[in-house]
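Below is one structure. I have some questions about it.
A single protein chain has been omitted; all remaining protein chains appear in their positions.
In order of appearance the chains are A, B and C, and numbering begins at 1 in each one.
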Amino acid sequence: MPGNSIGRVLRLTTFGESHGPAVGGVLEGFPSSIHINKENIQERLKRRYPESLPGKTSRNEEDQIEWLSGIEDNCSTGGPIAFLVKNHNTRSSDYKNLEDVFRPSHADYSNYMKYGLQVKSGGGRSSGRETVARIVGGELARLLLIASDICVFAYVIRIGMTGINREKLQIDQAIIDKSPVYCPSEVSSIEMMDEIIRAKKNNDTLGGVIEIVVKNMVPGIGEPVFGKLNAELGKALLSIPSAKGIEFGLGFSSATYPGSQYNDQFTGGKQSGLTKTNHDGGIQGGISNGNDIVLRIAFKPLPSIGITQNTITSSGIAKEIKIKGRHDVCAVPRIVPVAEAMASLVLADQIILQGIHKQFL
Amino acid sequence: MPGNSIGRVLRLTTFGESHGPAVGGVLEGFPSSIHINKENIQERLKRRYPESLPGKTSRNEEDQIEWLSGIEDNCSTGGPIAFLVKNHNTRSSDYKNLEDVFRPSHADYSNYMKYGLQVKSGGGRSSGRETVARIVGGELARLLLIASDICVFAYVIRIGMTGINREKLQIDQAIIDKSPVYCPSEVSSIEMMDEIIRAKKNNDTLGGVIEIVVKNMVPGIGEPVFGKLNAELGKALLSIPSAKGIEFGLGFSSATYPGSQYNDQFTGGKQSGLTKTNHDGGIQGGISNGNDIVLRIAFKPLPSIGITQNTITSSGIAKEIKIKGRHDVCAVPRIVPVAEAMASLVLADQIILQGIHKQFL
Amino acid sequence: MPGNSIGRVLRLTTFGESHGPAVGGVLEGFPSSIHINKENIQERLKRRYPESLPGKTSRNEEDQIEWLSGIEDNCSTGGPIAFLVKNHNTRSSDYKNLEDVFRPSHADYSNYMKYGLQVKSGGGRSSGRETVARIVGGELARLLLIASDICVFAYVIRIGMTGINREKLQIDQAIIDKSPVYCPSEVSSIEMMDEIIRAKKNNDTLGGVIEIVVKNMVPGIGEPVFGKLNAELGKALLSIPSAKGIEFGLGFSSATYPGSQYNDQFTGGKQSGLTKTNHDGGIQGGISNGNDIVLRIAFKPLPSIGITQNTITSSGIAKEIKIKGRHDVCAVPRIVPVAEAMASLVLADQIILQGIHKQFL
Partner (left out) sequence: MPGNSIGRVLRLTTFGESHGPAVGGVLEGFPSSIHINKENIQERLKRRYPESLPGKTSRNEEDQIEWLSGIEDNCSTGGPIAFLVKNHNTRSSDYKNLEDVFRPSHADYSNYMKYGLQVKSGGGRSSGRETVARIVGGELARLLLIASDICVFAYVIRIGMTGINREKLQIDQAIIDKSPVYCPSEVSSIEMMDEIIRAKKNNDTLGGVIEIVVKNMVPGIGEPVFGKLNAELGKALLSIPSAKGIEFGLGFSSATYPGSQYNDQFTGGKQSGLTKTNHDGGIQGGISNGNDIVLRIAFKPLPSIGITQNTITSSGIAKEIKIKGRHDVCAVPRIVPVAEAMASLVLADQIILQGIHKQFL
């Protein structure tokens, strides 16, 4: 069933299994005559592999984007933009000892219950590798946001027990890019790396939290009922593998505030809509109000650990499992560009949709 | 733009403004030959007005469902089921003093930026009254879940600063229904009511947290990529007015666990798929695994407070505002049936979709 | 399953059975701030009942539109516009003798095979009455077309054996409106009425052909692959009850032309895109070229005849049937406003969609 597409008019459809021939996507609804710098997108795809991230998988594929359609002379034609990235280095031997066994907290068991079969190809669609296509699609969406001067920042604010001090948080893309964990605090970066190294020693894994801030956001974007901007962002970001929660503005802590302290009162200054606080995180009634959009996504630790666990086979026989092969200690830094991509896809789609409306105003 | 519909094959479209003639909906894709007890649904709609909730709005409408189509002799025909609930008692005089002023943390300003106009009809589509149609649609969806023996429980676990002790939490629908705040703990119910009464004295408002537990859930429901079950539930529940966050299983705290302590290991007992823990909240890789689905949604305090606030007019003039009229102190208990309805709509839709798949297995 | 909606951004969802409480619809995606003259739409709905059409059903309902949402002070709010028309005079006794019998060439048998039940309510969704909601939705869509100066004309060019002479065809809305069969030729109108009167005497029924011409069409509307403008118009118009065929421009006769005589060569005159002929009917490669859109739809005769026919019961027992009750001799004139509505809905939706694209050009 079509759960491989996202977006209403700017729609990304992805395909591909981790250990099949390729992963890729088709982006429909991309306007014509937009300049597309293929080298730049290729370069940005490398952000999936932070240079100095300790304990990252040794699978160093050269992810080469092959562009199949929709671009002529580095310019969009208005047709669907299709692309693929071939899978190299698919050592399915790594998965030999996993045959017929469900890895705990992986998607093996639930997929088996859905499809009635176990795919050999390294997790099938339920693999981090699927996110390659999200990033390429997201980079294309970003071109449309840039045209509206909108900037999407994504960065890590927690890994395991190490969170950053948000009091003095400065968002500086250069610092984020330099951090091996894409953290905007240099001090916290070091602490996070230490925690990753400790976990690696224990053959263990870590989760974390990513924050997204959207600056120069256009007001009036989103829908008032089921298609609320936070609902669309929620769906897109919760669809990232391992995501277990999302919150906007003050999020879960907003439940503890009285209205008198929570409400974002207007400054009444020259800039229309400016408020003293931004507790609502830039979205009210499902529609952007021009303040920065602020949200956070929580990710659980990677389920593949090098420690013996209890599991069962597809016939229900109890068994022990110790997962070998190439596995990250902490995927959260590598998810940063994915989160950025998903937010960009939603925002570009919604901005295009609002353009429809505006033509009659 | 069509943000008034939700669901892929079981699709609810809603309409209506708070102070217009009526609110209502159309539910498409509902199978034929299902018995529909109209009186029962009418009765369940009353749950929007918990009998003894202190500080609730005095707007005691008699919400009478008028069924327009799709039901013949209390049996579904397979056609779209349309219904409406007329609005009575629409004292738009209450809103007179609000004309041309944006209420802080309401959707007034963002709607104005989207539509270029201010509707007089009490918040337009951005009103809690819109949720009436969600509940009716959700009750119909629940009939399909009941046929699969699936039970959706929703209840309040926090109001303002008062949270429940989750250690000894027992889910008993009778206790929940008796609680004026739909809380499963009798002790916490009393504390929550006290907090509401205090807030009312201060002309203030409160937020809270609702938990949903789905029992007897069928495994194999959901999609592995963008259409993950948690993503669809996330979108549906974040579309409820005032929702600021959602989390599944351990949620945000999962970010702090190492994989070795987080992973849900299989018991290996007779019941296939049973795990020692349910940290993932019943969904893995976006697909249900047969464990209870567990999720929590955070709601901010209602923005309409009887305290003077700073705001602006549509011309950008600074002004003070003190909101009169009928307003709840805490909407969270009243949202409980709405949350239940949204979860039911998503689950029924997804189960129908999986039926497609199963016919070929 | 959701087959009750049409349109991508301007989407009409309809509901209601012929003999249930009401028929109606919800139009989503209608822009805000458009003036809506309710009286005018009410007046236009009367076109379903041509004053002097002989042999038309005696069911003279006063179809009163009740507007439920989306309009405030005769101005669209941007929210979904919901409306209903109550059914009066639903003499289901007329259908008593039809219980458990399938009327030949009606939708009784196929519906029974789909839904597993026979609805009592006069054909259920498969009734001409369902088209009331199409006309109301179409009239709203027409407001958007008028804003772009686009005019949709629909008229009858054949009833039974009587076709018009297309050589001298002049499209004059005043003449069409005066004709009891909505035919643009006064001579043919009289002949068609004679044929209808003869058929009525025989207790028989007649089909016919409707032509649609869209003047001042904007070029560049439509999609090049599956969403071709002719494909979308085709779907919408073939969804009208009794439609058995559609053709564009030269249509079926285009198959007999050599390319050298068929091709629409450019005049090269001042007006860009003007061609010497319009054999393609204004659409090339699925996209409008600025010439008039020209298409024709064929309708079979109404299946309800007052003549004995062979049928079966739901248990498969052979039986004879002679249909009583109120039935038209020829529905084609009454379908004219429906065809106009469906074309208007498609064109308005597609023009809105193209607006998306244009914002980036």
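In this text, contacts are C-beta pairs under 8 Å (C-beta built on N, C-alpha and C of every residue); 3 or more make two chains touch, one makes a residue touch a chain.
Note that the structure is predicted; figures quoted are calculated from it, not measured.
Checked against the hidden chain, the listed residues A:Arg44, A:Lys114 or A:Lys200 yield one contact partner: A:Lys114.
Contact between chain C and the unshown chain involves residues 1-6, 8, 14, 102, 104-107, 109-111, 113-116, 124-126, 130, 158, 160-161, 199, 202, 204-209, 219-228, 230-232, 234-236, 238-239, 241, 243-252, 254-260, 262-268, 270, 272-273, 275-276, 279-281, 283-290, 298-305, 307, 309-312, 316-319, 353-354, 356-357, 361.
Touching residues on chain A toward the chain that is not drawn are 1-5, 9, 11, 13-17, 20-24, 26, 28-29, 32-33, 66-70, 72, 75, 77-82, 84, 114-117, 119-121, 124-125. Looking at chain B, the residues touching the absent chain are 9, 29, 31-34, 78-79, 144, 147, 224, 352-353, 355-361.
Quick note on the criterion: only the chains that are shown with their structure count from here on.
In this structure chain B contacts its sequence twin chain C using mostly the same residue numbers, the overlap exceeding half.
When each chain is reduced to the mean of its CA atoms, the one lying nearest the mean of all protein CA atoms is B.
Averaging C-alpha coordinates per chain places the centre of chain A 46 Å away from that of chain C. Rounded to whole angstrom, the centroid-to-centroid distance between chain A and chain B, based on C-alpha atoms, equals 26 Å. The geometric centre of chain B is 39 Å away from that of chain C, both derived from CA atoms.
Across the assembly, chain C contributes residues 9, 29, 32-33, 78-79 that each touch 2 or more other chains.
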